[in-house]
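Other chains of the complex are left out, but the ones given are in their true place.
Which chain is which? They are A and B, in the order written, and residues in each are numbered from 1.
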């Protein structure tokens, strides 16, 4: 199995979720991160003092999937999250050695 | 004026001023966290804009000696010239109404209107709409007042006026990206509830202060205000409990505000028992009215139309039903339940006048604003949030 980690623009979460759902993904976990990258951070001003904040808000998605589904998932995220502008984010694919479903104790693909 | 009444009007003025920050929080809690500062800023800055305008021309347009036909006050009090003592106190008390009225509108255009456009619109509206309608409804020689329509503390002048302007502005502005598709949940209901508390508190100054003295009429207005707010919250919550299965905090807050709106034109003109009926009707009707925007497809973000316009109309008409010259002679005519049929017709007429003028004038000012500054923040700003885009600030930084 694979763990797919994606960093995306926050307002794209809904589209990505729907896109994943439409290709049969049944689960995912989503968190907030601050991203640093090519996309410039934003200027903030407090009482006349300007600060350049390097980090921009991003959403981090984790999806564990079967080996076979991995590339479809990557593509689904890619197409849903793309705006074409800098800062659209990255997708990583990692190998997962084992998966367990807590409720049933199932292991492997059944646990997803 | 006796010192007791001066004391009461000073306090009332402070209370009504305090309502605007309260409103800012009430609205601020309801928007998404990326737009809360833009909401607060629109409200706080409205205090600044309107204060200046009111001092210079607003007061005199509203309360200067009528220029003829009850249409406009003259320029006798330009720059508050010669306004001192008790008159100055009245001018300041009324200033606070002039401030909160456009501030109310901000809820309808939340999360997408440009700040520069807001500043321009409020500036013009505070010259061409608010003081004009205030003259009609509040000045002794004003069109509607002289005709016999009544508005104790601003059901027409404040709430209907703000509500219809909100509708006009929403038409000119268009809906938020994602309206009816995304949830757009309130980001902090505790903030909204705090705002509700402040609004309720301040509304005693608004309504009971409008008696313009520390007297029995102020006591009546105070009482009916408290009752209508309470009963309307009850009405709204029961209605939603019955309809959706759950009583909500936002429902209680919204109901209370609906009740406060509806009692505003009536406060010192009706009995405590009548205020129960007014509150109940307002709570249920406004609960129903906030769903209209989905049906008719206008994005009144925080329900200024559903609550202030509809609640203001309800209250203004219900005055025609429950007004009692026994409670207060100054209302002039009795309402339906006391056998009077004239007042409600005058209220209807007055409503029509304010609705038509308010809509047309506000819509024209919105188009004018659009021509000058544009009305909407661009799409990227709307997506990233107005706080960072228009104000270069973030509301919450919990990570430093």
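Throughout what follows, contacts are C-beta pairs under 8 Å (C-beta built on N, C-alpha and C of every residue); 3 or more make two chains touch, one makes a residue touch a chain.
Being a predicted model, the structure only gives us computed values, none of them experimental.
Participant: Indicate the composition of the complete complex by giving a copy number for each shown chain label.
Facilitator: Assembly composition recorded in this structure file: A x3, B x3.
In this section, only the chains that are shown with their structure count from here on.
Participant: Averaging only over C-alpha atoms, locate the centres of chain A and chain B and give their separation in whole Å.
Facilitator: About 44 Å, centre to centre.
Participant: Give every residue of chain B touching chain A within the complex, in rising order.
Facilitator: Listed in rising order, the residues of chain B that touch chain A are 182, 383, 388, 392-394, 399.
Participant: If you look only at chain A, which of its residues touch chain B in the complex?
Facilitator: 11, 14, 34, 42-46, 50
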